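Removed: one protein chain of the complex. Kept in place: all other protein chains.
What follows is subunit A.
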Amino acid sequence: MDFISILSIFVMACFVGYYVVWSVTPALHTPLMAVTNAISSVIIVGALVASAAGALGGSATSKWLGLVAVALASVNIFGGFAVTARMLAMYKKKDRPAAK
């Protein structure tokens, strides 16, 4: 992809992000932060490329840095989605009266 097509994706995604995030209900702003945290760990893609490249005879340092980054991003991905799921499971409607 050339720079201009990447830039177009980026700019469009910023607009999508703007409208999508304004539609998030304020009650869910903490889960929003937790889930954005998890998805920003998509940077693991870069980390995987670096770790896998070790076999190609590339730099060994690069490979180990990649592996550490894979581990860090995994903490975030698994932790982020799990904690979001845990929070979202708590939001309940009034359907079950607690004290009757």
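Heads up, the rule we're going with is that a contact is a pair of C-beta atoms (placed from the backbone, for glycine too) under 8 Å apart; a residue touches a chain by one contact, two chains touch by 3 or more; residues count from 1.
What we mean here is this: contacts and distances are computed from a predicted model.
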Checklist entry - What name does the UniProt record list for the absent chain among "Pyridoxal 5'-phosphate synthase subunit PdxS", "Cytochrome c1", "Metal ABC transporter permease" or "NAD(P) transhydrogenase subunit beta"? => result "NAD(P) transhydrogenase subunit beta"
Checklist entry - Tell me, which residues in subunit A touch the chain that this view leaves out? => result 1, 3, 6, 9-11, 13-14, 16-18, 20-59, 61-63, 65-94, 97-100
